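Quick one: the structure is below, and I'll ask about it shortly.
Missing here: one protein chain of the complex. Every other protein chain is in place.
A, B and C are the chain letters, set down in written order, and residue numbers restart from 1 in every chain.
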Amino acid sequence: MSQGSFSSLGYYSAPFRRFGASTLVRLVVLAVGLMAMAALTVPDVRASLGAVLDICLWGCLAYFAAEAAVRLGRAKRNAAALRYLFSPSGIVDLLGVFPVPVALLCGVAPETAWLCASLWVLKLAQNSPGFAQLGRVFVLEAKPLASVLVLFLIVLFLASAAMHVVERGEQPLLFGTLPSSLWWAVVTLTTTGYGDEVPHTALGRLLGAGVMICGIATFGLWTGVLATGFAAERRRRNFIETWDVVSKVPFFQSLDPSAITEITHMLRRVEVPERTAVIRRGRVGDCMYFIAAGEVEVDVPPNPVRLGEGAFFGELALLGDMIRTANVSTIKASTLLVLDLADFRTLMAHHTELARAIDAEAKRRLGDIQRRRELHLHGDTAPV
Amino acid sequence: MSQGSFSSLGYYSAPFRRFGASTLVRLVVLAVGLMAMAALTVPDVRASLGAVLDICLWGCLAYFAAEAAVRLGRAKRNAAALRYLFSPSGIVDLLGVFPVPVALLCGVAPETAWLCASLWVLKLAQNSPGFAQLGRVFVLEAKPLASVLVLFLIVLFLASAAMHVVERGEQPLLFGTLPSSLWWAVVTLTTTGYGDEVPHTALGRLLGAGVMICGIATFGLWTGVLATGFAAERRRRNFIETWDVVSKVPFFQSLDPSAITEITHMLRRVEVPERTAVIRRGRVGDCMYFIAAGEVEVDVPPNPVRLGEGAFFGELALLGDMIRTANVSTIKASTLLVLDLADFRTLMAHHTELARAIDAEAKRRLGDIQRRRELHLHGDTAPV
Amino acid sequence: MSQGSFSSLGYYSAPFRRFGASTLVRLVVLAVGLMAMAALTVPDVRASLGAVLDICLWGCLAYFAAEAAVRLGRAKRNAAALRYLFSPSGIVDLLGVFPVPVALLCGVAPETAWLCASLWVLKLAQNSPGFAQLGRVFVLEAKPLASVLVLFLIVLFLASAAMHVVERGEQPLLFGTLPSSLWWAVVTLTTTGYGDEVPHTALGRLLGAGVMICGIATFGLWTGVLATGFAAERRRRNFIETWDVVSKVPFFQSLDPSAITEITHMLRRVEVPERTAVIRRGRVGDCMYFIAAGEVEVDVPPNPVRLGEGAFFGELALLGDMIRTANVSTIKASTLLVLDLADFRTLMAHHTELARAIDAEAKRRLGDIQRRRELHLHGDTAPV
Partner (left out) sequence: MSQGSFSSLGYYSAPFRRFGASTLVRLVVLAVGLMAMAALTVPDVRASLGAVLDICLWGCLAYFAAEAAVRLGRAKRNAAALRYLFSPSGIVDLLGVFPVPVALLCGVAPETAWLCASLWVLKLAQNSPGFAQLGRVFVLEAKPLASVLVLFLIVLFLASAAMHVVERGEQPLLFGTLPSSLWWAVVTLTTTGYGDEVPHTALGRLLGAGVMICGIATFGLWTGVLATGFAAERRRRNFIETWDVVSKVPFFQSLDPSAITEITHMLRRVEVPERTAVIRRGRVGDCMYFIAAGEVEVDVPPNPVRLGEGAFFGELALLGDMIRTANVSTIKASTLLVLDLADFRTLMAHHTELARAIDAEAKRRLGDIQRRRELHLHGDTAPV
């Protein structure tokens, strides 16, 4: 079974290839820019490599300026251009271009002015499709998260006031003022524990132990809220992503609405780049695929068969002994819908018409494979 | 799709505006008071700004005293006043008013007496609607949480006794007594790690490694318990909040009880302040809305349409191509019930009468929109 | 709504009262014993309070010995006695009694011998009903937890070997040997971070950053596994606990098996001690109760009504306007089954016969309350 998993890992790595050359270039430019900026703050490196670093930084700035200009140029009307400029993406682009030159013009020392280039890191968020999803979790769970934060603040203030009273006699320098006790409380409550301020008295240590345990409790609550919110958001997002595609597959359109809703919850949408193996012969298989867009090639002798939009494959292993009978790979970039074994079984049991359709097609294919093999063995057709 | 999410983020920020002026003033007073109290403990600041800080602190105290007096005054009968005084809210109000003056009267130094003002931070809990919810999680999961705490105590005691034996020869000052070994164990088991006490012997380090791993295991268990409890509590709370409102929407009252229960689990209640955009034309839409209270305006040419209690909107995008066809914004503060796409589909599939009602209304609206547009184009009516 | 929650918090605190006097005495003896043992290791305290501490410790030892003797005595036959001795509880009892005297007899110094008394902390596990539940989570999730541990070990060894190579030139004392690099790796991977060993080279810091991020990833995985396991275990345990009781309530026995199973999943069993308020008049109510064992008193004028096993109460608020109409408190220790509003609605919708039975009883009670009030007003009966 683990072999099957490794093979599917291989195919799941495909999305990384989908980044495409332009994104890769962008990430490299970003990495070079951030490293050059960091290097510029080290006096030794600045002395020896100053010119190289300057070229890198100005080059990156030019690249990002060009990128922003292209995006702005794409907006044909003024209204669209304005809307882009005030969108999160537009603001990130502007923050990447203007702060450094402005700071330099204002006479700020170059090594300080270039620190504004750390805003370039925000460009990573533009490539992150799951960002809005995380944001939604925070928004939907705003109330309980705020409560956890309030709990955090209450413990913080009360603990630091108490610690200030308890330890100021013993360590007037470290706990003599409330702000510095607050610093201790933050460092302790987040379980960071620098160790720059540590209680020495017995009472202070008891209090400190309490604060640490409160820190863990608060943190656990926080994680629990986020985990719950994320689970709900994930289910919702998956449905929306899949629904979009399911409604375009002719095979599902004959089903009644209740069945479509049910199947949409079960399917998982994956994007596979061109010329990528989806199924390998001989491996253990635990899912089947529907083609929402694109085209795949099933490698059956003597001639491979092509399947297009609306077709399905991989069902033979689920109906039989779980072993894949043929290689399948994409011909062009495709959108596939994955149906896991557990959900396949549930679906087949609940929707007889669907079960019959898949069964009939599977039988036809098995017959076809056998006939082809016989033909192939008898040498009637030359294999390619 | 992410654009649609950003737009909905914009509208979700609305609850923050709902705080209202009085709450904002209260939070500002609280922040000023706490900062003044912290500043008072710093000798330099006290010397230079003492008078200003005193004014701030006495001002905040007066504000909180007035607040408590108003609340007490609202209770018309003595019984109600007593009940308020012994309620959590009343206790917090009393703790905010009396400790400081009492301490000052007892002759405590002002900078120490004002430390009692750190109790003001408890007032944050009064503005936190999700607090009771978090409390319930702790109560419902009391048994397993207690078990985790017991596990924590067992590891704590056994590890510190062992560490005391192992390290007292090497570091008599740090591990020479059990209380100081216990301090090391707490600091390590919570993964705080101040570094003030660190084992030096090989055996001590092996033991320390074990304690750290136990710490992570305990913590993971703790978080797991809280996450499970919170998920259950969240589902329960959502139903209660929504049920309250669903039973007042006439549209749902025609449904049979089973359908009402089902839909109540699916809806999410949101409060939207007046003059807030709920839907923006051209964005991707993935939910529809029912109006439980309040009124919204749909911006269709030539004249905007108003929808009141019991009406619904946003269903056109779900039935069609997911693009919003009109701007919708609230006229007065409204309570809306949000139905996500996934649940909308499930509902439409299971309850044909509901599907038919929504479909009919959607068709009527589409026809209406088209007719209005034609009228508008032919210039029969002047647009506003 | 939050008021209602606070009131139910009040009643949920009841289980703590259920501890009973014997358990409380036991916990006090345990706390005194552990504190005396800790104090004995501090030379100053030992010098001044030695005699008192000795009395405390020997007293606690005597108490635990007596406890073990009583438990052993309760086992009438030899087989039962042996089974007790080899049960977890018996082993804990033995570990509490013998190690200290044995160590003292072997000539170990008293302050060291008494350290064995730290084993007393294991007695906390005997009072912890949720312990077996936590244990089961670890057992059921053994495979993935072992995998996480293996991941942890792999990162640990590879990181410390690499760090040893990178830093041994710069800091031969701290990273010069692999064991001491391993210590750094454990401290870092668990995010404890004592700070006694810190990489100084750029490469070492890059490696260190990688280890910290791996630490967080491993930890997150660990927590995720435990959270998943705990959620499953909780659902299972709740069913078993409730099933036991549901099958004894006559009201449910008329239902068909499928309904009983459904309702068992919805109910939550709570134990309420005698003379405890369960419902307070005027509060918001969001659940109803079935009495599995015990008796409660409903405080309706002029004479309170008593309800016994198999009866239910609290349904009026759920059917009406959510406000409790009367005080209810237990007369003797009772086992109640709580049904939340959401589940109540689902149940009423799915099981019409149950809905009818509850409705009929509710109407009878409302009529009864009204009639009683009228009688009461007309002064026909003297109120108690």
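FYI, a residue touches a chain if its C-beta (ideal position, glycine included) is under 8 Å from a C-beta of that chain, and two chains touch if they have at least 3 such contacts.
What you see is a predicted model, and the numbers here were worked out from it, not measured in a lab.
Taking every chain of the complex into account, the chain not shown here touches A, B, C. Summary of contacts with the chain left out: across C:A231, C:A311 or C:L341, the touching residue is C:A231.
Considering the whole complex, the residue from C:R74, C:H265, C:K332 or C:K363 that touches the absent chain is C:H265. Considering C:V148, C:V249 or C:C287, the position touching the chain not shown turns out to be C:V148 (whole complex). Checked against the hidden chain, the listed residues C:V165, C:M266 or C:V284 yield one contact partner: C:V165. Against the chain not displayed here, subunit B makes contact via residues 191-195, 223-224, 227.
For subunit C, the residues touching the chain absent from view are 87-88, 129, 131-133, 135-136, 139-140, 142-144, 146-148, 150-151, 153-154, 156-158, 160-161, 164-165, 176-179, 182, 188, 191-195, 198, 202, 205, 208-209, 212-213, 215-217, 219-221, 223-225, 227-228, 231, 235-236, 239-241, 243-244, 256-258, 260-261, 264-265. The chain not displayed touches subunit A at residues 1-2, 5-6, 8-9, 12-13, 15, 34, 37-43, 112, 115, 118-119, 121-122, 124-125, 127-131, 133-134, 137, 152, 179, 183, 186-187, 190-196, 219, 222-223, 225-231, 234, 286, 322, 340-342, 345-346, 348-350, 355.
Rule of thumb we're sticking to: only the chains that are shown with their structure count from here on.
Here the C-alpha atoms of subunit A line up with those of subunit B after a rotation of 90°, rounded in steps of 5.
Distance between chain centres (mean CA atoms), subunit B to subunit C: 26 Å.
Contact of a single residue of subunit B with at least two other chains is seen at positions 129, 131, 133, 179, 191-195, 219, 223, 225, 227-228, 231.
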